[in-house]
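What follows is one structure encoded as structure tokens, with my remarks underneath.
Just one protein chain is left out here, and the rest sit where they should.
Chain nomenclature is as follows: A, B, C and D, assigned in order of appearance, with residue numbering initiated at 1 for each chain independently.
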Amino acid sequence: MDFRTRLQTWLPKLVLAPSLASTLVFVYGFIVFTVYLSFTNSTILPSYDLVGWHNYWRLFQLPTWTIAVKNLAIFASLYIAICIAIGLGLAIFLDQKIRGEGMLRPIYLYPMALSFIVTGTAWKWLLDPGIGIEHTMHLWGWTSFHFNWIKTSQYAIYTVVLAAVWQTSGFVMAMFLAGLRGIDNEILKAAQIDGASNWNLYRRIIIPQLRPAFLSAFVILAHLAVKSYDLVVALTGGGPGRATELPATFMYSYTFTRNEMGVGAASAVIMLMTIAAIMVPYLYAELKEPK
Amino acid sequence: MGFLDISNVTKSYGAVEVLHKIDISVQEGEFLVLVGPSGCGKSTLLNMIAGLEGISSGEIAIRGSTMNGVHPSKRNIAMVFQSYALYPNMTVGQNITFGLEMHGTPKPEREAAMKKVAAMLQIEQLLDRKPGQLSGGQRQRVAMGRALVRNPDVFLFDEPLSNLDAKLRVDMRTEIKKLHQNLGTTIVYVTHDQIEAMTLSTRIAVMNKGYVQQLGTPKEIYDTPANIFVATFMGSPAMNIMPAKVVMADGAPHAEVTDADGTARRLRFSQANMAEWAGREIILGIRPEAITDPDGADRKSSNIQSLTNRVNVTEPAGSDTFVTTTLSGGDAIARMRADAEVRAGQIFDFAVDMDKAVAFDPRTEDRIPA
Amino acid sequence: MGFLDISNVTKSYGAVEVLHKIDISVQEGEFLVLVGPSGCGKSTLLNMIAGLEGISSGEIAIRGSTMNGVHPSKRNIAMVFQSYALYPNMTVGQNITFGLEMHGTPKPEREAAMKKVAAMLQIEQLLDRKPGQLSGGQRQRVAMGRALVRNPDVFLFDEPLSNLDAKLRVDMRTEIKKLHQNLGTTIVYVTHDQIEAMTLSTRIAVMNKGYVQQLGTPKEIYDTPANIFVATFMGSPAMNIMPAKVVMADGAPHAEVTDADGTARRLRFSQANMAEWAGREIILGIRPEAITDPDGADRKSSNIQSLTNRVNVTEPAGSDTFVTTTLSGGDAIARMRADAEVRAGQIFDFAVDMDKAVAFDPRTEDRIPA
Amino acid sequence: MSSASQEIAIRTGGFTRKLIYVTLIVFAAFYLLPLFVMLINSVKPLSEITGGNMMALPKVWTIKPWLEAWSSAQIGVQPTGLRPYFLNSIEMVVPAVTISTLVGALNGYVLTKWRFKGSSILFGLMLFACFIPFQIVLIPMARVLGMLGLAGSVPGLILVHIVYGIGFTTLYFRNYYAAFPTELVRAAQIDGAGFFRIFWRILLPSSAPIIVVSVIWQFTNIWNDFLFGSSFSGQASQPMTVALNNLVQSSTGVKAYNVHFAGAILAALPTLLVYIVAGRYFVRGLMAGSVKG
Partner (left out) sequence: ESVEVLHWWTSGGEAAALNVLKKDLQAEGIGWKDMPVAGGGGGSAMTVLRARVTAGNPPTAVQMLGYDIQDWAKLGVVANLDNVAKAGNWDAVVPDALKKFSKYDGHWIAVPVDVHSTNWVWGNKKLLDSLGIAQPKTWDEFIAAMQKVKDAGKTALAVGGQPWQEATMFDAVVLSVGGPDFYKKAFIDLDPKALGGPQMVEAFKRMEQLHGFVDPNFSGRDWNLATAMVIKGDAAFQMMGDWAKGEFLRAGQKPGEDFMCFRTPGTQGDVTFNSDQFVMFKVGKDAQHAQDEMAKAVMSPSFQSSFNVVKGSVPARMDVPDTAFDACGKMAMKQLQEASKNGTLLGSMAHGHANKAAVKNAIYDVVTANFNGDYGAEQAAKELVSAVALAQ
């Protein structure tokens, strides 16, 4: 084999090597490190004294953690379901040869471009009964209007859902729109000739074919939900009380403001395992049959 | 008035008219093939019959009642698409019965109909598979099954075989032919493969640029093409087309062409009326199979003319040998028996069957009627 | 030793061997066509010649020097792909000269070479367009131009015509043929269209499931196929294959087949050695063009046998009429003149050219040599 | 990427269509509401905001809040406004986006056109990296940056963003290149182009749609990042989000909402611009890349 050919067979691996190395160190190395930390008595900075399962034991004793996990269940299920419903609905509507689609699409998409600080600032305002929507309605004469969820422990988590849906549903719409645009036109014609009403056309033919889009949307939303941190901090700061605490905020506060890095690491490990439980089957399916 | 009447139908996309005043009447049980080059409007016309495209002007009627504005599902038609358009998320069985289900047929009936069709198409063992697990030919069968099960008034096919390889195409062609003979349903079939058109159809409409160039039986289209477009479009290899001059000799009209060396050669016309063109230029058309070696010439022909000319290239193709020569300055192809003894460079006596020759008016490009 | 030697070449993907000990030697200036059904390994072999796939075992040599492990660009080969693989972001001109640029040819020389090739292929006016703006035929020409400009030792073509419509395919076929005659370069050409294979090649390798089934001139392949696979793969419509029994009558071996009504009919063999098979079952192969109407039968044949049988279906196809009948329980197709007077249901005297008949051993499926 | 399928054969009745338009417009209003509120309140004097109607148009229009947010608002001890931080962000975002996109493209190229044994598994490993919660990497990352001597510097931040961005960019490019004809790569190989030349000359010029997706994604993520920006930046490299946070999170004093809103919009402007300019390629790019069909 001449030198050039040999080089050419090595080059691809060489090109991939830095990415791979950095992933191994910066992702997997750090994960291992975190797992290790979760078994130590680290407080303000990492320490290397092992304490066994103590941190996990404490974690599950903490009422805040229970609240965080429960909140995540509520938040994630609602957030994913509503985003997909709105995203799919808008995509279907937008796909009906709508005049002004070019205008509407960026309007739906732009929230994705904003940072949590901006989103949080704006929504905190809108939702605040004293200055926001409730106040405006009162000024407009609808004095019986009440919308004070953000101040109510039972409902505050739903305002987080609202703001999160606002931010990402447009992006989900774009994913579904892309999926819809990829469907073979002849299939739609065939279904019409077969006598399918528009309702049946979508229910039986089109939506089932959006499976890949559903899967992508689900994975992206699920991991966003589990990682959700910024929005909660900016919108409610975890309050009222601890009513909107999520695992990500929990982990941050235990690691960085409560100086209980060990417990923080334990919660991170639980979160990672949750993410892995979602991702690994997806990745497996994705990579099983190389296209 | 026929079974399916397309009267004066025009289709425009915005300012662009892509179909111009199409008039076709199809009888019950007919197999009409629409052929023409890509973009000539075949699919558009088919979609209009199906109701998938609006009609800009004119009328489409089935059994005498107008279909303009009627929803596709209400027209009692079935359609098979080029890409088959199988529903990827349903099994073969569900694909076949979906149309019945949408029309509210009860389940047992649907099952029975599906079984019958599956048996007819020999796809019983595939009923539980998804389309993604089928080969091209199997998909094609399922698409047919989906159309068949509906028992429609009219079948529409949009290039149903063009995604198959050559061998499978031939097989499926035969199956469609048999199907038509057994069921007797009216069929409108789009293709741009002229062998398909010739073998399947009872009548062919040759289209070009949104106009119907000629509508007739395969034999009419092949033997008496309306114009040069039709003549060269139908047949493979294409009809040889060359300029010629009509001269009178021995009291009969002859076509004067030049051979490879530029020498003038005369071929006597079978049609006496060509005498009217004496002294004028025409376009002469001779199909490759009408130029052969003397041994292979049609014994039934009344007018075999001999033409001495140099052979340029020989292409043995197994069943035949194609020979290229120069006539009136252009390439002409002759089709000979596989064993014909002919070599490149040789001076050869070609036998030209002038019974099969056609002449075109060079100005209008229309055929000069016999 | 030839110009391009493929010796004992095997290719495995993991545990699956897709090519088994291929041995082909190509002479300089030859036009070798690889044919075979989809997935038989044609492209793989071509890619191995090009250096795009590694060789699992065996050797590929050009001009006697081994190519194993040599980089594709160092082999002085050029390749034309089925999808043309034109670089979509470059103009036609850039597409053509990209290879030269990569080999460091200076700009003026590249320009000159490009001009020459463009002129040869008549694509001068397209040089500034992007591939997206070209028709199928034009793209095909550009792909050829890209190969030609390199002036390679060997041209490799991977189904270069299969994306074209029938008409264009015939035209481009002729162009490739002319190109080969003019340049005299060695060509290896993959197709699964057997007409292409027959007309273009000096030799054909028929492949199936990773094995070379037969390697020979088109005439050898067509007239003396090595086995049933080759016999039925080459030729369209395919050769009629039917079980028959060898019987002796009048001192000569005959094939006994049954007609549509089940009556035994005898056809005398031209090959005397078939007598050795007397009393045994064989598989008889007769090509459609060897079964005709008496008027169309080859006047040169020494052994035309008459066979009375019922006509099932007639398919007029313009240039010919295909007639289906039943022989030994299966469908057999006969090819007749377009004007042959034959109707479905009719009892007809078929003329069978037994000079062209072949016989196969039913056990090995190999042809019984004459 | 068939353009023909853009055309949808579905027909809807007039009433349904009206309903569709109404729904679409209602949602457009929902999405626009926060931006609208921020915009109109950023051009009001502060007195009109406190106690006024947030939906009302300003009685007095003023651009002072914008000017203040941009150039004179107090960020820490200096009244610099957001301007210097804006430049910091640009300095960080441009190389980070460029490099991570490029690396993603190269990875996608290798993973589809030069597959080797185990390359799928490698891809899976890289993809999983997209989903790691960033909080857990802060401490070890800080240690690594310190060891590399990149702590508190712009290059350090760029490195961090590249490392955690290549998972997604690789995913996008891999899916896009999977549909890219391999024959082109082979043709170029025969033409004598090497690994990199094929990439530069053949693949990259045809990757516009997916480059758009990758750039939009990376740009918004990196531009909007706060966690890494605050943790790993030094005094001279704090990005825009950190400054904006300092602006809006001040713990005492009168809250200058109009300035905060102006600042928030200023901070969001580049990403908004990217979405508006490149947004129309976004769906197309998604079709080609991330949503496999």
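In this text, a contact is a pair of C-beta atoms (placed from the backbone, for glycine too) under 8 Å apart; a residue touches a chain by one contact, two chains touch by 3 or more.
Everything numeric here is computed off the predicted structure, so don't read it as measured data.
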item	value
Visible chains that the absent chain touches, using the contact criterion stated earlier	A, D
Residue among D:Ser89, D:Thr112, D:Ser231 or D:Thr271 touching the omitted chain	D:Ser231
Of A:Ile31, A:Ile107, A:Ala225 or A:Ala243, the one touching the omitted chain in the full complex	A:Ala243
Hidden partner chain, residues of chain D it touches	74-78, 138-139, 141-143, 145-147, 151-152, 230-232, 234-236, 238, 242, 245-247, 249-255
Interface with the undisplayed chain - residues on chain A	43-45, 58, 61-64, 124, 128-130, 148, 150-153, 156, 233, 236-237, 239-243, 252-253, 256-260
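Note that in this section only the chains that are shown with their structure count from here on.
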item	value
Whole-Å separation of chain centres (CA-atom averages), chain A against chain C	57
Mean-CA-position distance for chain C and chain B (Å)	25
Shared interface positions of chain C, touching two or more other chains	71
Numbers and ranges of chain D residues touching at least 2 other chains	9
In contact (per the touch rule at the top): chain pairs	A-B, A-C, A-D, B-C, C-D
Complex contacts: residues of chain B adjacent to chain A	47, 50-52, 71-74, 77-79, 81-83, 85-90, 98-99, 102-103, 146, 150
List of chain A residues in touch with chain B within their complex	184, 186-187, 189-197, 200, 204-205, 208-209, 211
Interface residues, chain D side, partner chain C - complex	181, 183-184, 186-193, 197, 201-202, 205-206
